[in-house]
Structure formats: C-alpha cells, structure tokens
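Structure in structure tokens, see below.
Every protein chain except one is present and positioned as in the full complex.
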Amino acid sequence: MTKSSPSVAAGSHPIVEVKDVSITFPGVKALDRVSFRLLPGEVHALMGENGAGKSTLIKALTGVYEIDSGSILIDGRERHLTGTASAQEAGISTVYQEINLCPNLSVGENVMLGHEVRGWAGIDWRRTHAEARTVLARMELGHLDPRAPLSSLSIAMQQLVAISRAMVTDSKVLILDEPTSSLDANEVEVLFGVVRRLRDQGVAILFISHFLDQVYAIADRITVLRNGQLVGEFLVQDLDRTQLISKMIGKDFESLKALGSTRQKDMRDRSTTPLLAAAGLGRKGAIDPTDVEVHAGEVVGFAGLLGSGRTELARLLAGADKADSGAITVKGEKAGIGSPVAGLAHGIAYSTENRRDDGIVADLSVRENIMLALQARRGWMRRVPAKEVDKLVQTYMQRFGVRPNDPDRPIGLLSGGNQQKVLLGRWLATGPDLLLLDEPTRGIDVGAKADIQETVAELAEGGMGVVFISSELEEVVRLSERIVILKDHRKIGEVVNGPEVSAQSVVSIIAAESEELAEQAAQELASSDSTTTDTTTTDTTNADSASDGRDS
Amino acid sequence: MNRFKAALRTPWFGALLAIVVLLAVNTIKDPGYLAIGTNQTTGMMSGNLLDILRISAPIIMISLGMTFVIATEGIDLSVGSMMAIGGAVAMQTLSSINQPSSVTAMLTAIGLALLLAFVLGTVNGILVAVVGLQPFITTLVMMMAARGIARVITGGQNTNARNGPFNQLATGQILGIPTGFVLAIGIVVLVALLMRRTALGLMIESIGINPHASRLAGIRPRPILIAVYALAAVLAAIGGLFTVAEVMTVNPSSTGNLMELDAILAVVIGGTSLAGGKFSILGSTAGALLIATLNKTVVFLGVPSAATPAFKGVVIIILVLLQSDRVRSLLKRRTKSPTTPSTPTAELESQEALA
Partner (left out) sequence: MTASPTVTDAPTPTPKEPEAQESRGAGLARLWQRGQGFLPTLIALALLLGMLIYAQVAYGRVFHAGTMSDLLVGAAPMLILAVGMTIVIISAGIDLSVGAVVAFSSVAGVMIMGTGVNGWLGLLIMVALGALFGLVAGVMVQTFNVQPFIATLAMMFLARGLASMLTTDVVRAPEDSPFGWLATKWKLYDGPKVNDFTVTPGLVIAVLVVVGAVFFMHRTRMGRTVYGIGESAASAQLMGLPVARTRIWIYIMSGACSGLAAVVYTASVQGSARNVTGLGWELDAIAAVVIGGTLLTGGAGYVLGSVIGVMVLQVMRLIITKDGTIDPQYLTIITGAVLLVFVLVQRVLARKGRER
C-alpha cells in the first residue's frame, strides 16, 4: 500500500478494476463498454454532465444495478455484487449526497448500526458507544457525543458521521457521491481533511462532485464520462479546467474555439420595461439572491454546469419553488409568484429538466398532455372544447413533427425527443409571455434538437421572452442574446452575446479559479466589444449578500 | 376482429367472463336458475338474475365513489360506515315523520342522509388534502367514527320505518328491472358525464399518475381531492339508502359492514390500479356486478354468507399480486410480448441512470 502519496505510482495495484462494463436500460445504453480503475491511496474524481453514466457506474460498483457485460474486479478477484450489503462485504462503502442515515437514532448508533457490540443481555450500549467514539476519533470527530441524536448535528457533521460509518467495516474503497453539495467552504475543508487522512491510510476514494474547484483541490486523478462512454483518464496536473469542461460537454477545445457564435451582435434597447425582472431572488440552499431581467422577444441563456443553480433559478422564476428572498416584477408590476398556478397566471411557463418525473403524465395521451396546462388555466368546470383541442393538437404535432402522429397514444410510449416536443406544445398552448426551457434538448436525437432550437428562435422573433438552459454551452451561445453565468449556486456574471463570445469564452469564466478571475475574464470579454462594455455586469454585490445569507 | 381483440383486453371483459362462469356454475346446480317468472300476486317479475341486479345497486354506488379515490392514489375505508350513516339518517327521519305514503318525507330523508355524508366526506377530504394525513388512517378513523355516529342516530337500536315511495326505490320495478338498479345505472351515467364532460376526470387521473407534473401544469390538487372524498361519501350513502329501502330497517352495526373491501375489489377488478392513475367507470361497474353475482352464488351454494369475505380476501390478494411489478416482469419475460409497454418503474430506472 502506498502511504501518503498524492502522486499515484502507475505500478501500484488497482483495488477496483472495471473492465468493459455495459449496462442497458430500455432504450438507453447507460454504460457502454466502460473501463475504469481505482488505486489504493488515491482520490479519484469521476466527472461528467447529465446522462454521462456516473450514477450508473456507482450503482454498478455498489451492486444496485447488475451489469450486462464486462467484469468488476475487486482486489484482483472478480466479484458479483448483489446489493449494498455484498458491496460492503467486498470492502466498498458509499456515502451519498442525500445522507442515508437515521436522524431518529443517536450518532453512535448510526455509526454502529448493524455492528453493535453484543453482550450477554443483547446489545451492550456502553461498549457500542465507546466503540463508536473510537471510530469517530479516528476521523478527528472525537468531540461528538455518540449519544446525541443525529438530527442535532449539522448536515456537514452528519456527512462525516456517514463516512465514519463506512469506515467501521474497514472499507478499502470509499465512494463519495456529491458529498459537498450542501456544505459551506469551512465544512468542505473539514471534510477534505478527513478524506486526505483516509487517503493517507491507503483507502481508495472515488469522489464525485459538480464543483470544479473542489475536484482540483482534492483529486489525484480524473476519469471523464460522456453519454455512457469513457472519455479518458487523466492526472489532475495534465488537465486544466478548460480542457476538463470541454471533455465533459463534448466539444474538444480547438473546435470550441473555432466555433464562435453565429448570432448577430445584440442591438436591443434595454431601457424599456423588461418583461420580467427579479431582484435579489433567492432560496436558501438552492440559489443565492440574484438579479435577472428578461425582455420581450429576447432569448436569455443560463449557462453553468449541473448544480450551478441554473435550474433552481428558473424554478423560482416560474413559482415551481417558493423564493425566500427577493421580488419579481412582471411588465413593471409587482407579481407574487409562489406557485406554478400563479406563474402561469402571469404568463410564465416552465418546462422542467426532469421530463419523466416533473413533465409528462405518462399514462395520459399526447392530446391530454398537450391540453393539460391550458385546461388547468380554464378550471375543471369548463372543459376545453374538443374542436379547440383538436386544433391545438394538430398545430403543435405538425409544427414540431411529433412521431408517431397519433394524438391518442400514451405519451410515456414516445421517445424522449417527441415527449419534449409535446411538452413544448403544452406550454405554448397556454399562450405564455415568457417561456423557461430547462434542458429542452437533453437526451434527444440531433434532428429533434435542431427542431427545438429553431422553435426557440422563432418564438423570440414573435415577441416571446425565452430563458434557455442547457448543459451544451455551444447551444446556449448560439441561441441567446444574453448569457447569465452561474456557478456554485450564484450568478457570477452576465455577458451580452456577440461575435466575440463563444462557448470557450463562457467556459473560461466558469473555469476561473476565483471570483476575481471570473470577473476579469468577463470584463475582458466585454471590453473587446466597445458597444457592450457598460451592459456587462458582474455581480460582486450579490455574491457578498449571498455569503451573508448563508451565515445567518 | 381487431376491435374484438381490444374488447378482450379490457378489464371489464374479464369481469363479465367471470359472471358468466358463476352463472353457469349455478345453472349446473339448478337448471332453472336463470329462469325469470312473474309473481302471480304482485304481477312483478322475479328471478335470480333480477335479484342479482337488485343487490348490485349498493355495490355499484360504493365502487363508483371508490374508483375516483383510488385513482388519486388514495383509499376510502369509510364507505361501509357511510352506508350505515345514509341508512340510519333515512330510517330515523322517516320514522319520526311517520307518513307512510309521503314523497316529501322520502325526499327529506334522502336529502338529510346525503347532507350528513357530504359533510363527513368533506372532513375526510380536508384531513387528507389540507392536513396531509395518510388516506387510510384518516378514513379508518372515519370508518369507526361514522359507525359510531350511525349508532348514536338510531340510539343503537334497529330502526324501522314505513314509507311506500322509499320502499319502492328498492323493491319496485321499471319495465321488469329493479328500480334500484335503474337508479344506480342512472347515477353512474350522471357521474360519468360529470367526469368526462368536464375536466374533473382528466385532472383526477393526472394527479394520480404524476402529482409533480400536475402541479407544474397548474392543477390545484386540494379542491379536487376534497371533492373526490366528498363524492365517495355521498355515493356510499346512496348505496346505504338502497340497502335499507329493501328491508325498511337499519341495523347500525351491520348495514354496510365490511363493504369497503367489496368496493376496493370491484375497482381493482375493473382495472384501476391501486397505485392510482387512469380509472374505468365501466370496469368498476362490471366489477360490482361480479361481486353481486359472487355474493349470491356463495349463498346459493350453501356457504354461510359470513364466509364470503374469505373468498374476496383471496381474490384481492391474487389481483394485488398480479399488479405488482415483480409478478408483471416475470409474466412479461415469460410471454416476451414486444408490444407491451415497458413498466413505468423500468423507465424510471433508466431515467435515474441518466441523471
């Protein structure tokens, strides 16, 4: 075992070896002949955007999913994992983003549950708690009272307790699945301290996070997945942020640079009343207070990686989640948008990123799915007349080319792209002034993607305000007049699109290691185009108020 | 041919088939079982088939109400007690008015019965939709409480009353068909129109299939849930009226006792999933008819009627198991039918895999 070695020697023997593993779900190849190895005493980051296959790989390693082909070797031996218990037996423990512990039980019990020390009269609580204390102390958590209820601890501490639990079984592999998404900077530092300690003890750590800074702070090596396939395995020092993002989003560096923007320079007059303006809009744990404006006839892109707050912001604007700070004005008038009903009443429609869980009503027909939101606006008493429904259905199915052309087919049986088109029809049927599209092109084929992009441009042409969110920056850059850039739950900048703005320049803003650098990059971008200098903003004030909010 | 195949696949077809089988069993035991004759003294038609229709009326009512509750992914265990409420209020009112031939007395009795059921049903709905209690615990409490209320109304006694028009509701005939059954079918048609001509049915299904998506589409779930529970209670009370009108007496302890399983069973037989979602009014009605036939058959074959719950218990276990994903995927693997839509859970998993 390599003791304390951030630079992993190539000669060291892998503890986990995944060879050519494929996993297929109905219609989706979630993992396609992916190989991957994890060495003892390293922190290995697994990176990828939506649908890359990270979760699937983890679930294969923890025995939740069975693999269709390929093999998983642990410590050189091929293993057939059937569930958490068997994975633990093989020495693999996992700590998830949603902490899977029992807040109703004590700290010590959570550490020891299933491994309690037993005496002649059943569980010997005194010795169990003493053992828990020892385990906690190894994580430098000796100050925690094992008898206190878990719910009395902060999320960060609970996360550390979860890691302690993982180490009770002397795991050789620790998988950390987005452990930091709800921690603040100090808490992350504490967590990293523990992670480094474990690494130095020879534990192999697989680290998954959306936060680039954290990956670069802790990881030794990086494996990148995209669309279920392996992109590559890199040493951290060989891969800078820009390159990493490029690998994750799929266009390589050079082509990104060359692509530029096809969009004309923005000449919009922004002195008029915006269609929608949000001031200091925020929600604790989701997005820090943010200002944002959308004008009629304008496409505004929200750019940022998964978990940057782009979805959270859109949900607040639409009333899907309730904001706990800030205010929204629609066409200059204050609007209380606390529910989707209110959002729709103000002409704001939100198409969710999670098509399956929040979008389609699977067993209902295409026809019913299209009319659903309009019907909800009219109320249950006044059913939308059949003739009107037919017309709407025909209009949208034809306009988007929904296949198969059968309005009575349950939407759950359509492909992802067609489902998305139907949902687009649902929101357009309500005649919205502002359309928020969250990842409308995710997981759909190229043809459907182009259709949807075209529609977005047309809608804006027709005077609708559109907010466009996508993991594919290139798409955002091509469609948007303005791009709001988000990172780590806050808005870090806003650029007005122009010929000099490219996906690459947006990437460089996101990739900047600190806020100052991001600001600088945004300003450089802006100053290269004299007409837009003054309209480019970087929200340092927001950032300040945000960190205040977090402390309180 | 294709249409025939489609009819084969509908859930109510299975129910009809089962009815035919049960009738055939009865006919084997007594070849004259299906005969319909005319009663010499009253001039009314009589026969086992008509009996089945008559006793099916209350079951059709409670199944209809239960259909919508289950479609919203809920359950209403209080329908049996609501029947007792309906019967108790009606009998108590009629016996205190004591006008054996007054139609007004009948209407008053019916009105009061339905009003009380509506109030109690609304309480169910508010507890589920606004307070957020689990449906089964809310309605379990209501099941006990409503039966208690029925006992209080009648003072714990069996209450008799005399009212010709009311009695006619159950024992009368229209063109030879029991009035109760005709009325029940009429109510089914009315409710079906209410569900399908307005958007209520669509919204109930939408909430039952995907509450999150429904919320984002701007559907307000609360008023709909309250309406569904209130409707279930009112329909159950109507079922109670049919039951007591037949014998013109109510036993607050036994009227509607254990009927909630009949309703659940009819709905599940009718093809509505206990996990909520799309409902079939026709299916539930066919299911109710099957249960009426089963009740009659069990008695006819000489099994004590108190034992029927055992059969129903077994049937519901089988149906619930058939609905479970595990059995479904087993069956699917066996048949390897390419046209079968993938189960929602399988798709959900693939979605998770993508995330």
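In order of appearance the chains are A and B, and numbering begins at 1 in each one.
We adopt the following convention: contacts are C-beta pairs under 8 Å (C-beta built on N, C-alpha and C of every residue); 3 or more make two chains touch, one makes a residue touch a chain.
Please read all numbers here as calculations on a predicted model, not as lab measurements.
Shown as candidates are B:Leu112, B:Leu140, B:Ala192 or B:Val247; the residue that touches the absent chain is B:Leu140.
Here the missing chain is touched by one residue of A:Leu113, A:Ile155, A:Val190 or A:Val341, and it is A:Leu113.
Between the chain not shown and the residues A:Arg165, A:Arg199, A:Lys247 or A:Arg315, the one that touches is A:Arg165. Considering the full assembly, A:Thr94 is the residue among A:Thr94, A:Thr180, A:Thr290 or A:Gln420 that touches the omitted chain. Within chain A, the residues in touch with the undisplayed chain are 83-85, 87-88, 94, 96, 100-106, 109, 113-114, 116, 118-126, 129, 145, 147-149, 151-152, 165.
Contacts to the hidden chain, counted on chain B, fall at residues 75, 77, 127, 131-134, 136-137, 140-145, 147-149, 151-152, 155-156, 258, 261, 264, 274, 303-304, 306-314, 316-317, 320-321, 324-327.
Basically, only the chains that are shown with their structure count from here on.
The distance from the centre of chain A to the centre of chain B, each centre being the mean of the chain's C-alpha atoms, comes to 46 Å.
Looking at the complex, you find that chain B touches chain A at residues 197-200, 202-203, 205-206, 209-210, 212-220, 224, 277-278, 341-342, 344, 346-355. Interface residues of chain A facing chain B in the complex, by the touch rule stated above, are 23, 25-28, 30, 50-51, 53, 55-56, 59, 65, 318, 320, 340-341, 343-344, 350, 352, 354, 356-364, 368, 372-373, 375-384, 410, 412-413, 426, 430, 443.
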